[in-house]
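As you look at this complex, bear in mind that one protein chain is not there, while each of the others sits in place.
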Amino acid sequence: MLLITCPHCGPRPELEFVHGGEAHIARPAQPEALNAEEWTEYLYMRANPKGLHAERWRHLHGCARFFNALRDTTTDQFVVTYKTGEARPDLKGPAA
Amino acid sequence: MSAPFRTDAGGQIDRRKSLTFTFDGRTFQGVEGDTLASALLANGVHLMGRSFKYHRPRGVLGAGSEEPNALVSVRRDKARVTPNLRATQVELYDGLVAQSQNRWPSLNFDMGAVTSLLSPFIPAGFYYKTFMWPRKAWDHLYEPAIRAAAGLGDAPTEADPDRYLNRFAHCEVLVIGAGPAGLAAALAASKSGQRVMLVDEQAQFGGSLLAVTDALIDGKPAQVWLDETLATLAANPKVTMICRANAFGYFAHNMIGITERLSEHQAHPDAGAPRERLWQVRAREVVLATGAIERPLVFPDNDRPGVLLADAARIYLNRYGVKPGKRVVVATGHDEAYRAALDMHRAGVEIAAIVDARPYPRGPLVEAAKAAGLTVREGYAITGTIGELRVNGAYIAPIIAAGQVGQTETLSCDGVLMSGGFTPSVHLFSQSRGKVVWDETLETYLPGQSAEAERSAGACRGRFGLAQALADGFAAGADAARHPVTHSFAVEAVEGDPKGVVGALPHNRGQGAKAFIDWQNDVTTKDLKLAVREGFQSIEHIKRYTTTGMATDQGKTSNLNALGVISDALHRPIPQIGLTTFRMPYTPVTFGVLAGMARGDLFDPIRTTPIHDWAVEQGAVFEDVSLWKRARFFPQGREDMEAAVRRECLSVRKDCGIFDASTLGKIEVVGPDAAEFMNRMYINAWTKLGVGKCRYGILCREDGFVTDDGVVGRIAHDRFHVTTTTGGAARVLGMMEDYLQTEWPELNVWLTSTTEQWAVIALQGPKARTILEGLVEGIDLSPEALSHMSLTEGKICGVPTRLFRVSFSGELGFEINVPAEHGRKVWEAIWAAGQPHGLTPYGTETMHVLRAEKGFIIIGQETDGTATPDDVGLTWAVGKAKPDYVGKRSLARPAMADPARKQLVGLLTQDPAVVLDEGAQIIVTRGQKPPMKLMGHVTSSYHSAVMGRSIALAMVSGGRARRGETLHVPMPEGDIAVTVTSPVFYDPEGARVNG
Partner (left out) sequence: MQKFSAFELFKQGLNGQAGWKPQWRSPEPKAAYDAVIIGGGGHGLGAAYYLAKQHGMRNIAVLEKGWLGGGNTGRNTTIIRSNYLFDESAGLYDHSVKLWEGLSQELNYNVMFSQRGVMMLAHTVHDVQVFKRHVHANRANGVDNEWLSPEEAKAYCPPLNISDNMRYPVLGAALQRRGGTARHDAVAWGYARAADDLGVDIIENCEVTGIRRNAAGAVEAVETTKGLIRTPKIGVSAAGHTSVVLGMAGVRLPLESYPLQALVSEPIKPVFPCVVMSNTIHAYISQSDKGELVIGAGTDIYTSYTQRGGLHISQHTLEAICELFPAFRRMRMLRNWGGIVDVTPDRSPIVAKTPVPGLYVNCGWGTGGFKATPGAAHTLAWTIAKDEPHPINAPFTIERFRDGHLIDEAAAAAVAH
């Protein structure tokens, strides 16, 4: 069970969280303006990196807020967690 | 009736407390402090099991959790039978009943041993090469035979009545292993005043100290030091000590899984006493002081009962007061066996010889043995044993060149004690994802770079010997606690050379000889060599092909020797062969303790509504819908569901029905931007929905498929009362929060789940208004004041209500929301008021029939995650002027406009008495053979009492254009002809909803 540091509440066990998939995929402001490939890219395509991964978590059984994390998917070690809306920190993970 | 091999004094046992137990029906005596294994040995019983494949007779090999041979079933009562327990870990209690396994008809005479005769023809992996012809024989002949021969003990047959506990804990320092290193680590860490936990798998703390007889620590006998140290730790309130605790798993972010045996060792546990407890410990720092496991020597017939590990024999002698035999051969490649020999000698066990495979063994232990007059055969290998159910002799021969031995001698004996050295237990370190590194000097793997906040100490990192272990442990404890404390232990002990031998000893016994590597799985050196010959080079392949290291001991005694043999066969050094991954659990973990309290009603939370108890009192039959219990129907007398539903349906259509809709999800959407938010989420338009009005809302996923629906009421300009499906409430709220928090944080909206806050009573039927009229205050129920799809606030039975005029039945209907705590009171008031009017309670089944008669869909029944709003006939609900909503762009994809998409239709069977099967398939031309051209399926199907016939809803390819067509439903008994109709069967004009 992971130990996840909610940027609002501090470290908490994984049981309090839900995973929200890859971070920093903004919903297009005008979906109608996107062609089929662009919409597919938004809707389905994922980086799925082996290494540092920017991902969303939600502290569902806590503050209930979404936040972002950089985690190394080869070790599951978190490098940093940060609030929604903040830019992805310019960090390299242990495996990156 | 004293046991013949019990010593007169010494050890950690209480000879005054005699315990009676049975093994395979024979009654024996042991004493307090015994394990089953030590008690059997005290009685001269070495034969405790049969091996997995060849059914070879086997004695106990070790004294702890590494034991591969002595597996037994322990039976407390009919329901409390546990197979595959290690006799070395079964603490003896009075009345214990144990049985050997994997033998028939008896342990002494096992018919299964016939496989031993066939062994030349059934090498490792033989089953991959045969049993392929004739093909059917695999199912009926070969596989059942293989299965019957395999397996160890018998599974329990009764439900386990025992209880298991779960506990989460946190500490700054967790020390795993309470031998000298672990105790010293705990001692150091405890001085910091931080929370320290010390766990050990044995019944007593002390580890190797429990069998030390001759060492002094800080001037005191080791036993005295142990007792004092334990007392010091126990007196510290910040120190938690848990024995009988198997630290089985090292999980991410320093979480350690530990199971504690609570009552299994007791003769008469209290009724209801928990059997085991799971600890999930999150530690800031971990000290691994897990020790080392002695390695067997690999030589022909090294598996006879009476052959055991030297250090285990020493533990039996010193800790349990049990001699392993009368005259033993000590075969070794390591100094510690000399210590065992000396202790045996002092206890009166005759040492036939110490047979040392090393050419020139030297050092204080060797010299001590010689000084005691023991015969040491230097540069000799043990090359075999004699005996059937018990060893009665050993072959030895001088090693004359690499892999070659000279003339064989025979020594008579009733026991062989062997030692190849000690393998550090790096299991937990490896589980933590630390990298092990090969140590050339010690010829073993040691912990390398850490991946978690942990450090190893003592023998598990190659710091053998009492003095080293204590010093290393103390330093590790101080480091883990970040507390600068030091202590220099004064240790007086004779220490040997830590280096041993790895792999197989040379012998001259021919190709038929079996030198076992993995005792339990019967893997021999020949099997490993065969795997190499067949091209397997990866250790993972060889392990899987031969099954070495895959038995219930997980290779604790065998892994390194296997690597040694493979290294020889491949002509590659061991580090180039690799090491198999250590996986949790370190030793087996009871399913029950992992499942914990989650059984029966505690398996999952049960959600019930405020009206639940009333429904129970009325004899309702319930169904599970997500976590909820929902009343499915209310049988009267001996009614079955069909009869009850028929009656309930007709009552609603004729008079009125009352239905508990409290399980519907409810979300309060509030804020200046609430309407805008709803516009973006739902497919419908919300801006123009007036206050006090309701609308049927449809929610799509971003991929355009319908995911939820429900009536939404506008309570105020900035406040919506959103209802969801029963099972979808959490999902919808999560989806709304996701968009609100991460996509549209600029919207000023709050979301609150109110599912549990409101009880919802649906009153449906022509007399609904009449029944309700006398109960409301300040509410005008007239059609003019409260039209269909509108809502009002006021009071009912004196409590506040949000009163919706909505209908999921097609009848005049109200849904009365009241605060949950008043739910039952209001329900009962309405119930009483309805009595003169034929009011009938109804359940989900009737609700389903009523809505199907009206062609209303159920999410998850008509839709299945692949239906668009248009597929289920809801295009009318789309807010067409809206620039965007969740799912809109996806609905513009080509496949969404395919005319062949499945669409919602009604089906009428040509025979009105026939009720179609839900899920039945639909074809166009009758009489097809598989594979048929499938056009759709029946989603809902009922007998409709009010229509006097069956009705069905279906999703059919291009269905809306097929109205009037005859299609067919293929059933095993033949095709059923159906006519495609509108999905609205009853009151298509919708007049009844106006009452």
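Order as written gives the chain letters A and B; numbering starts at 1 within each chain.
Just so we're on the same page, a residue touches a chain if its C-beta (ideal position, glycine included) is under 8 Å from a C-beta of that chain, and two chains touch if they have at least 3 such contacts.
Given the structure is predicted, the values throughout are model-derived calculations rather than measurements.
Colleague: Of the chains that are displayed, which are in contact with the missing one across the whole complex?
Modeller: A, B
Colleague: Out of B:194, B:554, B:651 or B:809, which touches the unshown chain?
Modeller: B:554
Colleague: Tell me which of B:247, B:589 or B:967 is the one touching the absent chain.
Modeller: B:589
Colleague: Check each of B:336, B:568 or B:703 against the chain that is not shown and name the one that touches it.
Modeller: Checking each option in B:336, B:568 or B:703, the one touching the absent chain turns out to be B:703.
Colleague: Of the residues listed, B:155, B:235 or B:881, which one is in contact with the missing chain?
Modeller: B:155
Colleague: Of the residues B:165, B:243, B:493 or B:896, which one touches the chain left out of the display?
Modeller: B:896
Colleague: For the chain that got dropped from the picture, name the residues of chain B it touches.
Modeller: 52, 80-84, 120-123, 126-133, 135, 138-139, 143-144, 146-148, 150-160, 162, 249, 251-252, 255, 257, 280, 433, 511-512, 526, 530, 533-538, 540-541, 544-545, 547, 550, 552, 554, 581, 583-585, 588-592, 594-596, 598-604, 606, 623-625, 632, 703-705, 860-861, 864-866, 890, 893-896, 917-921, 923, 928, 930-932, 934, 937, 970, 972
Colleague: Please identify, in ascending order, the residues of chain A that touch the omitted chain?
Modeller: Touch set of chain A with respect to the missing chain: 1-2, 14-15, 18-19, 21-22, 36-37, 39-41, 43-50, 53, 55, 71, 73-76.
Throughout what follows, only the chains that are shown with their structure count from here on.
Colleague: Distance from the CA centroid of chain A to that of chain B, rounded to the nearest Å?
Modeller: 28
Colleague: Please name which positions on chain A make contact with chain B in the complex.
Modeller: For chain A paired with chain B, touching residues are 1-3, 13, 18, 20, 26-27, 30-32, 34, 36, 39, 43, 56, 58, 60, 64-66, 75-77, 84-85.
Colleague: For a test of understanding, state which residues of chain B touch chain A in their complex under the given definition.
Modeller: It comes out as residues 251-255, 280, 282, 433, 451, 702-703, 734, 737-739, 741-743, 745, 883-884, 888-890, 892-893.
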